[in-house]
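Only a single protein chain was left out; the remaining protein chains are all shown in position.
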Amino acid sequence: MAIIIVDNKSYTVDEKQNLLAACLGHGLNVPYFCWHPAMGSVGACRQCAVKQFKDDRDQTGRLVMSCMTPATNGARISIDDPESKAFRASVIEWLMVNHPHDCPVCDEGGECHLQDMTVMTGHVYRRSRFPKRTHRNQDLGPFIRHEMNRCIQCYRCVRYYRDYAGGRDLNVFGSHDALYFGREQDGTLENEFSGNLVEICPTGVFTDKTFFHHYTRKWDLQSAQSICPHCSLGCNTTASERYGTLRRVTNRFNSQVNGYFLCDRGRFGYEYVNSDKRIKQVLIRPEGDRAKPAQPEVVPQALALAGDRLRQARGIVGIGSPRASLEANVALRSLVGPQQFYQGIDERERQLLSTILNILRTGPVPSASIHDAEQADAVLVLGPDLLNEAPRLALALLQSIRQQPMERVDELKIPQWDEAAVRNALQNRRGPLFLAGYQRTWFHAYATDSYFAAPDDVARLGFAVAGTIGQVAPSVPDLSREAKELTQRIAEALTHAQRPLIIAGTSGGSQATIEAAANVAWALHRQGKQPRLSFVLPEANSAGLALLGGGTLHDAFDSISQGKADTVIVLENDLYRRADQATVDAFFDKARTVIVIDSLEHPTAARADVLLPAATGPESDGTFVNQEGRAQRFYQVYIPQGAIAESWRWLKDLAHAQSAQTESGAGVAAWNTFDDAVSATATAAPELARVGEIAPPASFRLVGQKLPRQSERYSGRTSLLSHLTMHEPPPPVDHDSPLGFTMEGYRGSLPSPLISQFWAPGWNSIQAVNTYQDEVGGPLRDEMPGVRLLKPAVSNAPAWFTAIPRAFQPASQQWLLLPLSAVFGSDELSGRAPAIAERIVQPFLSLHPSDGARLGLEECSAIDLAWQGATYSLAVRFEPSTPVGTAGLSLVPEVSGVRVPAWINLFEAIKSEGKRRAA
Amino acid sequence: MLSEIERRELEDAVKHYPDKRGAAIDALLTVQRHRGWISDESLLDIARFLEITAEDLDGVATFYNLVFRKPVGRHVAFVCDSISCWIKGCEQVQERIKNLYEVDLGQTTADGRLTVLPIACLGHCERAPAMMIDQDVYGEVVPEKLESIMDKYK
Partner (left out) sequence: MNIERPLTQHLHPDGSPRFLREYVAAGGYRSLRRLGTELTHKDVQRLVGESGLRGRGGGGFPTATKWSFVPMGPDVSKPKYIVANGDEMEPGTFKDRILMEGDPHGLVEGMIMAGYALDAEVGYIFLRGEYHLSAQRLNQAIEEAYAAGYLGKPLPGTAFRFDLHLHSSAGRYICGEETALINALEGKRAVPRAKPPFPQTVGLWGQPTIVQNVETLYNIPHIINHGAEWYHRLSRTKDGGTKIYGISGRVTNPGWWELPFGTTARELLEQYAGGMADGVRFRGLLPGGISTSFMVEEHLDLPLDFSSFPPEVGRLGTGTMIILDDQTCPVGFVLNLERFFARESCGWCTPCREGLPWVAKLLMAFEEGRATHDDLSLLEMHTKWLAPGHTFCGLAPGAMAPLQSALRYFREDFERHITTGGCPWSKQSAQQRVLV
């Protein structure tokens, strides 16, 4: 620690920081543009100038850029010094020479860092009387709007997009005061993390195009914490509403999880909530009349009908969901009883998840948070295609590859925040990152080595690495020379690292890759390293559901087909995505009553005899457990319209209706508030005991007050509903959380899950996050980053996994059909958002060129693939990284019913070859 | 598509640098020598050769004033407008060019013969005003001499 003196007051700071970060950490307002806590200092904007004095006798001092000056012990600076203030105001004046005065029509207005900094410096009057330069804007695709005239040339966008996120299709062009930040030509920004430009840009050059379509000022938004439902990582978001529609999703800082950044699926996938395919009313189908469409019904009648059916049932099957909250799943389990609760996933997935949980429970190696992943100094990925399955984790690894070369930076005595110098010192040096899998993406350009092979061979590589590291772990016979050499390199890199990270996942359907990853991590642990494991799971609450337990979907099918039960409740689950159509059809045909609770129309919902409209994530309170085992709370942002209600409430109502007892039912029937749901969840499984600790209960108050979801400046409250009523209706009461649907309530430091939006005096933009941290970039004050439910075992010696698969052998007629995840398209919910839908590619079949030739196919040709009872139109792609003997199938909505991996006879399955398409 | 000669020259250029991207400027100037300017298509050709994106390369190309991202005439006249030449009347030279060829700074003549561009000090200050046509430098370019100089560049 160091003591610095700022305007004659002493402050204790971390000497590894620069003066800007040190000052901001103490709440001292120093304006800045080009610096960013996650991207360091480059000294371009010159906005953060302060006066530095040599010692206490030095009265003159000199202007320094605080972002480029280390916070050394004894440093004396002044922020208030008149000269430094005047200089900072001049910097704004220069930036304003060309910045349009279009704040009233700019989407950034009201949450614009440039506005904030302008006010902070005190610059008011324009003295330049010369014309402003103008630019042509580009169409950057469905996510981002471009308005170059507003650009203040801070270079943050290109530094973020290129240097941080690995993007290559955005750059700065030109020189002097004729600079252009954009693409070479109009076109969609390709990088999967482009949406962060909206928050990175300090003004309105890059803004959220989806938000633009239903724009609302920040102060008019009602907001609350959400957990991204679109993959298993559990990134924290702020979801915001106005007039009953979800308006946008922004990043919500969580030091352990997503930090400052989201992926585009998470940021732009929210519009499924506003979809016109939402189920908005209760629909029922009279018994014995399944051919007719379901009819709307009022809620009491529908519940009465459902209650009758449930009472008459010969047994009820409850099918849970990995995309529903823990509480909703627990409610269903309570309603049907644990024996009749099924996880709603297939056997393979259940098996993989259970293996993963056991590895994390019984092994000595903990799972890695995204923050841990950023700190890893060597990484081995066995299987998953992170960019498409867990994008934010791929972004973390792009940072981790700087860890090991940072040693050189330290040797050169360059502070790590000095990004300008760090980049010059690092050049193209990258730390070890080994990617083994079967789908090539641009991410592989950052890998030390890439290994493309069938899952069994990937697993063999992993087992071999473990054997090489551990010598006691089982070794792998008959490894190819290529794999042997690679094994050596990987083992060496991992053993030279301090914080190695091993990643595997469920997507390839390979138990062996998961077990191999565990062996590697455990072998490293025995070597005294501090390894971490990370498993990429299929969905947002896959881990939570697995902790809860329960039979598989096919167990549920059996229960009905064997006549053990005749009634089905399906919770937020489209079974047609999980089993073939014939099986699911038979299942529903056989069931006497099908009750479906869900939010979006889908084939399963179409089979419901009673269809209950479920609230989506931002319309409900709930808990997700991410792939790391971290339980996190999301909150209802607004009360959904009409009959839509949270799934756990429907289940409570169903339980009531079933029991027909008035007051005190047992189990879910007795729940009244969300806290009851949380309490029940905490007792549902031993490892869930701490879910109550992840956020304050509904009774939580500060100074006796609830906490507002709306800003102080929320406007139009008295007239919001004036087209419906001349009265101002009272705000709804929230019995489920400490939050209120109002402007009124406590304002001040809050436990992090209860923060509505980041906002502080003088800091209206997302940069206000700084004011919520004691140390810039560090945890939030009162951060409750979720609770990790899984603890590594104390015992250090779990038994090695020994089921090493045999080397993959291509078959003469059969191909191993493997799933190819797509960041845009593979996730069920986000795929229903229009902006995401625009980015979904046409379904394709990926083949090694030699296999393509063997099948007599031409590249880019169109084929019909008949399989598992359906026919799919696919484009053929030749891809050298696709392992020979396998075929990749893109998981986009058109093929969502396909169950892979599976062996397929392509000679038979390919029915017709269309005309050769234009490339 | 790069021509055979272009490709050979680019391969030679790359040899001078530890990584391909180091040759970006050489590559741009090389192709420009053959094609007169760097069209979007040329840019892509070079970017592909250097294994970088069009954005990577254009960020560089647009920074440097001797890389032409717009078509130029058969000949390019660079009129030095820096101080020594300004003192000695470079503005009169520009004016004379404008009168003779109906072309302003930054423009190309209608017949495609000549593009006139301003240029930073050519380092011939002792013989100001100076201008460079293609690769030939002329000093003491008084307006009266212009026509006879230009006659060499048809």
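Letters are used for the chains, namely A and B, taken in the order the chains are written, and counting of residues starts over at 1 for each.
FYI, a residue touches a chain if its C-beta (ideal position, glycine included) is under 8 Å from a C-beta of that chain, and two chains touch if they have at least 3 such contacts.
Note that the structure is predicted; figures quoted are calculated from it, not measured.
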- Task: Using the definition of touch stated at the top, determine which of B:Leu10, B:Leu28 or B:Leu114 touches the missing chain.
- Result: B:Leu28
- Among A:Arg57, A:His101, A:His176 or A:Lys292, residue touching the chain not depicted: A:His176
- Message: Please identify which residue in A:Gln17, A:Gln47 or A:Thr681 touches the non-displayed chain.
- Response: A:Gln47
- Note on the structure: Even though one chain is not shown, chain A touches it at residues 42-47, 49, 62-64, 68, 87, 90-91, 94-95, 97-98, 127-128, 130, 152-153, 155, 172, 174-179, 412, 414, 418, 420-421, 424-427, 429
- Item | Residue numbers in chain B that touch the chain omitted from display | 16-19, 21-26, 28-29, 59-60, 63-67, 78, 81-84, 86-88, 91-92, 94-95, 105, 119-128, 132, 135, 137
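Note that only the chains that are shown with their structure count from here on.
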- Query: Whole-Å distance, chain A centre to chain B centre, using C-alpha means?
  - Reply: 49
- Item | Residue ranges of chain A in contact with chain B within the complex | 168-175, 180, 183-185, 428
- Query: Considering the complex alone, what residue numbers of chain B touch chain A?
  - Reply: 19, 40, 43, 52-56, 58-59, 62-64
